[in-house]
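Missing here: one protein chain of the complex. Every other protein chain is in place.
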Amino acid sequence: MSTPLLEVRDLKKHFPVKSGLFHRTTAHLRAVDGVSFTIEKGRTLGLVGESGCGKSTLGRAILRLLEPSSGDVLLNGTSIIDTPRSGMLSLRRKMQMIFQDPYSSLSPRRTVAQTIREPLDVHSIGTPAERRQRVDELLDVVSMGLQVRDRYPHEFSGGQRQRIGIARALALNPEFIVADEPVSALDVSVQSQVLNLIADLKRDLGIAFLFISHDLAVIQHVSDDVGVMYLGKLVEFASAEDLYRNPKHPYTRALIAAIPVPEPGRKRARLIVKGEVPSPINPPSGCPFHTRCAEVKAICRSELPAAVDVGEGGRSHLVNCHLYGKASD
Amino acid sequence: MSGQSTAAIRREGLWSKAVYKFSRDRAGLVSLAIVSIYTIVALGAWGGLWATEWADVTGGKWMPVSSEHWFGTNIIGQDIFQRALFSTRTTFEVGFVVALLATAVGALLGAVAGFFSGSWIDEIALWMMGVLDSIPFYLFVAAIAFALQDNPYAMHVAMIATFWTTVARLVRGEVIKLKSLEYVEAAHAIGVPEIVIIFRHILPNTFHILLVQGTITFVAAIKSEVILSFLGLGVKEGMSWGLMISESTMEVMAGFFNNFLAASAFLFVLVMAFNMFSDALQDALDPKKV
Partner (left out) sequence: MSSDQQPLLRVRDLVVEFNTEAGVARAIDGVSFDIYPNETVGLVGESGCGKTVTGLSILGLIPSPPGKIVQGSIEFMGRDLVSLPEEELRNIRGSEISMIFQEPMTALNPVFTIENQMTDVLTRHQGLTRRQAGKAAIEMLDKVGIPIPEQRIKEYPHQLSGGMRQRVMIAMALSCGPKLLVADEPTTALDVTTQAQVLEQISLLQDEFHMAVILVTHDLGVVAETCDRGIVMYCGNIIESADINSLFNHPRHPYTEGLLNSIPRLREKKVDQLPIIPGRVPDLFHLPEGCRYGDRCNRVTDQCRQTAPLLQSVTEHTAVSCFHPVTQTSG
């Protein structure tokens, strides 16, 4: 098998929780707690989970915007984590990020052209004239007119700002982009426009995405594979088709059931999970979901379930749940 | 969907909104006018256009208000009006130098401390601010004046050394807020060096704080100058409102108030106007206020 574009190995990010007079570290917030997966070239992995599950932290730890506590991330077989700070610049060319909030993701005192040009300046790509031309090209790719070059971010709507942010991420021709909730701050009719743009980029430029969202419907539209996160851990990982057609983990099923469907009369199957997400500072013992799971067994409270492949037809479908696997022993 | 999407956008400069808001603030405009008049007076005195005879004896002792001596004369017959005008120059010199340098030092150290908050750099910066803040101001000035024996800038150094901490604290807080914003993260993701991030993406966005804080420091500096000069720790050469008030103590006891009143009035009006200007500026630069 060839090297995947991106490989994440047992990645952990723990934040120290400090308290008391002398700021001693008294506990750790396990934002990301042992996550592994791979993304092939040109594919999109959708990462879904509720707020506080660690999905955004995971995205930033992969790009090393946050230093991971342990584990490794390999881009084309090279470890990002072991790369010295001086070597990061050339790696940054290959991986970029699209952000959630279109209002804070653009520097308010820089014009559109300055913002999109900055990656080219930092990496010293091309002559000034070539950079200028590249900016025009990028504006065209994200369907913005060239007359916006010298305007400031506050003159644009959320959807337009998001396009500018996407153009900035594309400037260096990255192979891999982390998109952190890129449409959740946008209006419904604009959401679809931006989602279509991302789908186009994936198809035309062959960029691989890690697409982070809390919205399963959005994830379905953009993803080839889907990972479901809960309290810093992946609980299910499968191709988008399998995951939506045949969700295995009780949490995934609850998430899907909880989405309000715009079809009156088709009242949701009442699969409402009780309670709320526990604190990642004191995660429950055993399976992290056992406090809310409707199908909880004794073993779930004591033992962390390992990933079991329940895939059919040669496709992998991993699920971390005690309901599966033991029977086949 | 690209063509028409940008057509309807209003052009709106970044500062034009603040200028518009300021131009509708009547108190702000009046205060700006007063400050401008003082500035002209100071510039004129500096350029030798007026108040050239402030040190000369042009009349008798304690002459009353007249068309020749608008505010009368002091104990040795110097023209009080000219002395008050000339003092404006001193005041502005002190105010500008102190405000500019204290704000610059505060912005730089505050930004660095905020950007590296939690690290040893931040700890050292905070420790320095803590130490400087805990020394009584006048004691500190006296110590510096003593250390820099006869140096006319001892007072300036002392004020800058104490006033930058307020600016630094404010900037540090703002930078901590700004550095978690996504555009700063985006700059990291692009690979922009940290020093460039601070100067290109963070400091320009604290400019509104610096502007307002600069005017506040200006007021603090001119007030302190008067008090220090009165105490004999301030201006050594030339004339200042503080020195005028200091000279006038004897005169006041003798029942002659002109010197005291002139200096006080000049100071009062300027401080008042500058404070109002600073408030209006703050309102105009605050993006949250309509």
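Note that the chains are named A and B in the order they appear, and that numbering of residues resets to 1 at the start of each chain.
As a working rule, a contact is a pair of C-beta atoms (placed from the backbone, for glycine too) under 8 Å apart; a residue touches a chain by one contact, two chains touch by 3 or more.
Not measured: the values here are computed from a predicted model.
A.B. asks: Touch as defined at the start, partner being the missing chain; which of A:29, A:47 or A:256 qualifies?
C.D. replies: A:256
A.B. asks: One chain is left out of this view; which of A:17, A:146, A:217 or A:304 touches it in the full complex?
C.D. replies: Residue touching the chain left out of view: A:217.
A.B. asks: So one chain is hidden, and I want to know which residue out of A:159, A:227 or A:286 touches that hidden chain in the complete assembly.
C.D. replies: A:159
A.B. asks: Among A:20, A:265 or A:313, which residue is in touch with the absent chain?
C.D. replies: The missing chain is touched by A:265.
A.B. asks: Given that one chain is not shown, which residue among A:47, A:228, A:277 or A:307 touches it?
C.D. replies: Counting the whole complex, the residue in contact with the absent chain is A:277.
A.B. asks: For review purposes, identify every residue of chain A that touches the missing chain, sorted by number.
C.D. replies: For chain A, the residues touching the absent chain are 50-51, 157, 159-160, 187-193, 195-196, 199, 214-218, 220-221, 240-241, 244, 254-265, 267-268, 272-274, 276-277.
Just so we're on the same page, only the chains that are shown with their structure count from here on.
A.B. asks: With touch defined as at the start, can you tell me which chain B residues reach chain A in the complex?
C.D. replies: Per the touch definition, chain B meets chain A at residues 1-3, 5-6, 9-12, 14, 181-183, 185-193, 196, 200-201, 204-205.
A.B. asks: State the interface residues of chain A toward chain B in the complex, per the touch definition above.
C.D. replies: Within the complex, chain A touches chain B at residues 60, 63, 65, 88-89, 92-93, 95-97, 99-101, 104-110, 118-119, 122-123, 143-145, 147-148, 151-152, 154-156, 160, 165, 168, 172, 193.
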